[in-house]
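Below are the structure tokens for one structure; questions will follow.
The complex appears here without one of its protein chains, the remainder shown in place.
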Amino acid sequence: MYPGEIHAKLRAFVSERDWDKFHSPENLAKSISIEAAELLELYQWGRPADLELVKDELADVLTYCHLLAMKLNFDPDEIMNSKLEKTSAKYPVKKSKGKSTKYDRLQD
Amino acid sequence: MYPGEIHAKLRAFVSERDWDKFHSPENLAKSISIEAAELLELYQWGRPADLELVKDELADVLTYCHLLAMKLNFDPDEIMNSKLEKTSAKYPVKKSKGKSTKYDRLQD
Amino acid sequence: MYPGEIHAKLRAFVSERDWDKFHSPENLAKSISIEAAELLELYQWGRPADLELVKDELADVLTYCHLLAMKLNFDPDEIMNSKLEKTSAKYPVKKSKGKSTKYDRLQD
Partner (left out) sequence: MYPGEIHAKLRAFVSERDWDKFHSPENLAKSISIEAAELLELYQWGRPADLELVKDELADVLTYCHLLAMKLNFDPDEIMNSKLEKTSAKYPVKKSKGKSTKYDRLQD
């Protein structure tokens, strides 16, 4: 897909159904949590996850994330990139290599 | 950013820190849920949400979604697109316009 | 504690702070999800969970559940009991013993 194509499609989908009125930032944030839990459920009880279902549930989380980003005029790639820079600074390679320790407990 | 640039950066970030070993699909699914709740917390109690914090928390959810997609060889735009086609079929414009009814309760 | 004592304490805590106005069922449901994710975070990355932290986060989830139950005039033990009866019927011992299969996929 060319850049921005999925946003154009999402916008048309929502607009045709007159659903923008349901999409307050708060409601979108709730939907992200709800869909994230449906994704997590596929990894419950150690069952091997069905990848077709994972694909659909992950797509749902991503879709609501994009709808929220569009609503707030955030560029998804850009906010991931600027958060990555912050996270890189909080987790210097030297201190965090191979460890899952939270940044506020990392030691020299 | 050119297409794929954020994936290259994420890959380098994880690889430099030797964190791939923590990133099982199940753990990434847990992280998506955890970060989604941190985003939701910004919309708790009707407080006006701080948009800089929203940007960071939404970026965290997106980042873990992309890490899971990369791990499973899914293209994020592509899976959103194919899910959108399914959802469009489940929610025909004529039946669902202006309504938040779930598809299994939509009426003719 | 004698039965009902914790509810009396919760009621006094909320009332003294004039917090009942924040406790719509919807807000309490959000809080339950948010606190559940904080509990889940203690089990992220395979780190051994700190049991004192687990105690506090589990208490937070339980507390919001009780606040919602009190708000809707549900008795927590009673609703667990009646749900347990439904679940027992959906998962007959003979079919479900030792399996994590979802009820709609259980086989004779």
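Note that the chains take the letters A, B and C in the order they are written out, and that residue 1 is the start of every chain.
Basically, a residue touches a chain if its C-beta (ideal position, glycine included) is under 8 Å from a C-beta of that chain, and two chains touch if they have at least 3 such contacts.
Note that the structure is predicted; figures quoted are calculated from it, not measured.
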The missing chain sits against chain A at residues 22, 27, 30-31, 33-34, 36-38, 40-41, 43-46
Since one chain has been left out of the picture, which residues of chain B touch it in the full complex? 30, 33, 37, 44-47, 100
Where the unshown chain meets chain C, residue by residue: 1, 3, 5-6, 9-10, 13, 16-19, 21-22, 25-26, 29-30, 32-33, 36-37, 39-40, 42-43, 49, 51, 54-56, 58-63, 65-66, 68-69, 72, 74, 76-84, 86-88, 91, 93, 96-98, 100
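In this text, only the chains that are shown with their structure count from here on.
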To bring chain A onto chain C by a C-alpha fit, how many degrees must it turn, rounded to the nearest 5? 180
Whole-Å gap between the CA centroids of chain A and chain B: 3
Residues of chain C engaged with two or more neighbouring chains: 30, 33, 37, 44-46
